[in-house]
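The complex appears here minus one protein chain, its other protein chains still in place.
As written, the chain order gives the labels A, B and C, with residue 1 at the start of each chain.
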Amino acid sequence: MVTQAKEHLDFHSLGLTEDRRVIIPEGKSYLSGGGLWSWVFTLDHKRIGVMYLASILTFFLVGGIFALLVRAELYTPDIDLISKLFGLDAEKAKDKYNEFFTLHGAIMVFLFIIPSIPAALGNIILPMQLGAKDVAFPRMNLASYHLYVWGALFFIGALLMTGLDTGWTFYAPYSTTTVGPVAMATLGAFILGFSSIFTGLNFVVTVNTMRPKGMTWFRMPLFLWGVYATAIIQILATPVLAITLLLLTFERVFGLGIFDPKLGGDPVLYQHFFWFYSHPAVYIMILPGMAIISDVIPTFSRKPIFGYTFIAYSSIAIALLGFLVWGHHMFTSGQSPLASVVFSAITFSVSIPSAIKVFNWTATMYKGSIHLNTPMCYALSFIFLFTIGGLTGLFLGALNVDVHLHDTYFVVAHFHYVMMGGTLIAFLAGLHYWWPKIFGKMYNETWARVACVIIFIGFNWTFLPQFVLGTHGMPRRYATYEPQFQAGHRLSTQGAFFLGSGLFLAGGVLLHSLLKGKKAPPNPWGAATLEWKCCSPPTTQNFETTPWVGFPYDYSDFVYDPNEEGYVEVLPDLARSAKH
Amino acid sequence: MSHADHKHHVASLPLLWATFFALVALTVLTVVMGTSDQIQLGWLDVWVVLFIATVKASLVALIFMHLAADKLFNGVVLVSALVFMGIFLGMCLMDSSNYLAEQQAYVEGQQALLGPTGS
Amino acid sequence: MIPHLTLLAAEETTSLIDWWNSLWFRPQSSTVAGQVDWVFNFVMAVCIFFFVLIVGMLLVFLAKYVSRPGHKPESSPSHNDKLEITWSVIPLIITFFIFYYGFVGYLDMRTPPDDALEVKVVGKKWAWSFQYPNGAIDSELHAPLGQPVRLVMSSDDVIHSLFIPAFRVKQDVVPGRYSKTWFTATKTAPEDNGDSFPDPDEGGFDLFCTEYCGTSHSQMKAKVIIEKSDGDFLNYLNKINDPRNGGAPVEVGEKLYNRRGCVQCHSIDGSAKAGPTWKGSYGTEAELVTGEKVKVDENYIRESILNPMAKVHKGFNPVMPTYQGQLKDDEIFAIIQYIRSLSGTAVEDWPARPEAPVVDPNAPPKN
Partner (left out) sequence: MSTATEHSHAPHAHDEHGHGHGEHLPFQAHHFADMQQQFEAGKLGIWLFLAQEVLFFAGLFCAYAVFRANHPEVFHNAHYHLNTLLGAFNTIVLLASSLAVAWGVRCAQLSNTKGIIYTHVFTLACASLFLGIKMVEYTHKWDEGIFWGAKYAYQAGAAPGHHFHAWLQPTMLVTLIAGGLLAVIGLAKGKAGKPVAGWTLGAIGVTVAAIGLGIIIGQGVNAATSPAAHGAPSEHAASEHSASSDHAAEEHAAADAVPTPDQASEPMVDRSGAATDSVPAEKTAGPDEAPAMPATPPINVTQANFFSIYYFMTGIHAVHIIAGIIALTWIVARAAANHFNSVYYGPVEYVGLYWHLVDLVWIYLFPLLYLIR
């Protein structure tokens, strides 16, 4: 274990008395009290966030089990595991495999990643970072969660009925002709879309109208910038998915003839519709992840974030440019060459804001004092994995290379590096970062770090071989494959199980902390953003008094107090008045 | 904070009525444009009709929806939604018109293949 | 052009590049493959540079500034606009180059030469079929070495995608339209050397379907056989053009029944479809719409295939298309034998052949 130093509280050397400490009064936890109904119909953003958190983690588990089943099946070239496991002949077993990867993708995208950071962590943290009591529309917030549950029920219904085998993209005309509960799943995704829109709408209004005095746009924590940019996409892109899925449902049930070529429709148009949402959706997934990292790295480096304004603007730039590049999913799909060229050119421009962020995070650590707590370990592994994910995107943006790599395992590896190595790892960083605040308990640092290392190794073990598989021409969504690919698939499957064990360990450490964890101090990491200026866990009202708003990355007033095992804010009169 | 801060823009009644009559007049104009045999503008027609619709929409947005007197940001929200809609429509139109020939060739090719029955 | 030059130089001078390419790719076997690999390697160099830079800095900072007793954060500027602009503009310039090379290679990929041999490809769940200019159909794709081949592809059901990894060629096959792609093979596939370790592309280049299309998506594949010379290709075409190479007449007839659309209207189990069933029909008396009766024999069937409107079976609409010019005599013979077999009538083997057909591979398609 790394020896670490905390800036110990030495009031005498500061020439101060202990009176200068900002005391955060304890209050009644928002978690305590009330029966089931007080949770189900709560208007408290934190309770809604916690319910979201529990739901998405459940679905992550379900989606993860499907992922492991898929990986286990691919250990050998033939379709043998699923046939043996379920006693099916080869044809039926291949159908089963197709259902598994569909459910893995659909559940992970619609039920886990998209709501993971904004709806779960964002809901809990965003109002607190604003020093507010709640989001602007608490009832709409609750409606968003209830819609999420309904959408999820549709998905689960489709799962129980079996036979949903379209892939998460629901490409027409496959989705309009296959058997299976496609209409049910698309309606579920339609409902989930509105859940997402409501969350985004709430966040934009909250950030726009409820910032406390003193918090100008450029004194907002970068998490807020990231979530704000995400919310813009949620509002402007998600309705297009909603109408697309509605059209698809009607196409299937009533035979509309918009997408189905047998009725004069155009399947490529479906792909335009779908990716107009689903590419920006990629940024719904990654932007809040970047936002978490932008908050975690300065806190644990004890340094102000490097290039605040560039990072803030780059979030907005990514959100807006993200709307212009959907066609890069369609370079080989029958899109016209002219459109492909335009989309390719714009695609590269999106990589710049991402690069800016990575450079800035790295530069933030320069001359800092790096504390390798669990959230920081996840943040470092995020930079590593996201860099690979982002750079491999360059291959796919280059037109002729993409023609070769499209729909192969290279793409699978690339988007897992971004979605999982990026968003999931950032989500875990955020979860470990805010866990003491949300639940008021400290987890076991050692074991949490071990889990982080296992996840990091397992992740690379799983997905690095897939790049090589892809360049050698292994197509995705294959239930069986040529024996020549087996070596890569074996490695990948082994890695997946190693990765899975790491995730279970991380989950176990967190659950253990709920039962046996030490009580968390209000500010265990010494962060300067407002959510740490209320007690852990917060009261229903969050703050007794609206906290004083300073620059969110100025750590000079936060010193370690060994008695509290956390940081306290010290207000030297002179320093404070000098700041005004 | 006093009520002085709560001043809201109140639209004047003559303005509302004038807007309404302008909208009705434009509707009549567009119907005449669209049905009259005397006025034939060819390819320009759809753009003229859309222009009239846009004038009407702007009247509704600026006066009925108070955008003219409202916070700028609300207008920005509406305009940015329209801009993204424009990008969406524009790219889809550009692309589909480019591969239209491949669709038509296929339909013709397949009909020729079935041709002998004259169906 | 720069990519080509570099590529040539690389091939001459070093085996390191060969080793590197073999790590990532199947051997380049088409004219565009070299370009794709060049851009890939260029991007790879950029990526490795930035990856080493970022991760290296990360590790250095971690080692130098990790918190330890006595270590304090030092003050340093929290922004530096010149630095920020530098590391925004340099990647922008680099990505422009990547875009440019990708774009140039893509244009080559999408623009087939005028003299290309046209092969029609039809994708259907879950098989490919390739139709050559002489009308012959095969489930493997054969092409002559060094000759541009244009694939005009269509799908009968859902979207498929034709992918030949060794050629770096891929194009979705969208129902309701033609999709086009092309390649010029520069190598023949390695022979199957009989060892136990499976090499890619042994005995023919792999051709995969890469757009998910249902149950047997992963088995929707074919082999691409590159013939060493035009003569070999001609021989191949002649071979598949002769129905007799498909086996006994009954087998060929059954294939034709499934492939040429008979199955849409004629059942082989006695059930009623748009046309009369074939089961047990041979040798019976058929009543025509005109009221007269005719014996279902070889001549009647042949006439019905070539001129369906002449004698329409009572109870059925006159909807059958003519197959005049679309089926060869041997094929009609094979179909008749198949119908005979469905009625339990004795079948015949191929009759003696008057002369072998000669086919020009570049002849325009007949249909």
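What we mean here is this: contacts are C-beta pairs under 8 Å (C-beta built on N, C-alpha and C of every residue); 3 or more make two chains touch, one makes a residue touch a chain.
What you see is a predicted model, and the numbers here were worked out from it, not measured in a lab.
Peer 1: For the chain left off this view, which of A:Ala93, A:Leu247, A:Ile297 or A:Met474 is in contact with it?
Peer 2: Final answer for the missing-chain contact: A:Leu247.
Peer 1: May I ask which residue of A:Ile24, A:Leu147, A:Met220 or A:Ile235 touches the chain that does not appear here?
Peer 2: A:Ile235
Peer 1: Which positions on subunit A touch the chain that was left off?
Peer 2: Per the touch rule, subunit A residues meeting the hidden chain are 27, 91, 95, 132-138, 140, 176-179, 183, 197, 201-202, 204-206, 208-210, 212-214, 235-240, 242-244, 246-247, 250-258, 260-266, 269, 272-273, 539, 541, 544-548, 571, 576, 580.
Peer 1: Across the whole complex, list the residues on subunit B that are touched by the chain not included here.
Peer 2: 1, 3, 5-6, 8, 10-11, 13, 16-17, 19-20, 23-24, 27-28, 30-31, 33-35, 40-42, 45-46, 49-50, 52-53, 56-57, 60-61, 63-66, 70-71, 73-74, 77-78, 80-82, 84-85, 88-89, 92-93, 96-97, 100, 104, 106-107, 110-111, 113-114, 119
We adopt the following convention: only the chains that are shown with their structure count from here on.
Peer 1: Mind checking the centre-to-centre distance between subunit B and subunit C? Centres are C-alpha means, answer in whole Å.
Peer 2: Averaging C-alpha atoms per chain gives centres 44 Å apart.
Peer 1: Can you give the whole-Å distance between the Cα centres of subunit A and subunit B?
Peer 2: 37
Peer 1: Residues touching two or more other chains, restricted to subunit C: which are they?
Peer 2: Within subunit C, the residues that touch at least two other chains are 176-177, 179.
Peer 1: So which stretches of subunit B touch two or more other chains?
Peer 2: Within subunit B, the residues that touch at least two other chains are 99, 102-103.
Peer 1: Please give the residue numbers of subunit A that touch subunit C in the complex, ascending.
Peer 2: Touching subunit C: residues 2-7, 91, 94-95, 98, 165, 167, 171, 173-174, 177-178, 261-262, 265-268, 301-310, 331-334, 337, 340-341, 344-345, 348-349, 351-352, 355-356, 358-360, 362-363, 365-372, 380, 383-384, 387-388, 391-392, 394-395, 397-404, 406-408, 468, 471-473, 475-484, 553 of subunit A.
Peer 1: Residue numbers of subunit C touching subunit B in their complex, please.
Peer 2: Result: residues 154, 176-180, 319-322, 324, 367 of subunit C touch subunit B.
Peer 1: Write out the stretch or stretches of subunit C touching subunit A in their complex.
Peer 2: 23-26, 32, 35-36, 39-40, 43-44, 46-47, 50-51, 54-55, 57-58, 61-62, 65-76, 78-80, 83-84, 87-88, 91-92, 95-96, 98-99, 101-103, 105-110, 157-159, 161, 163, 165-166, 168-172, 174-177, 179, 198-200, 206, 208-219
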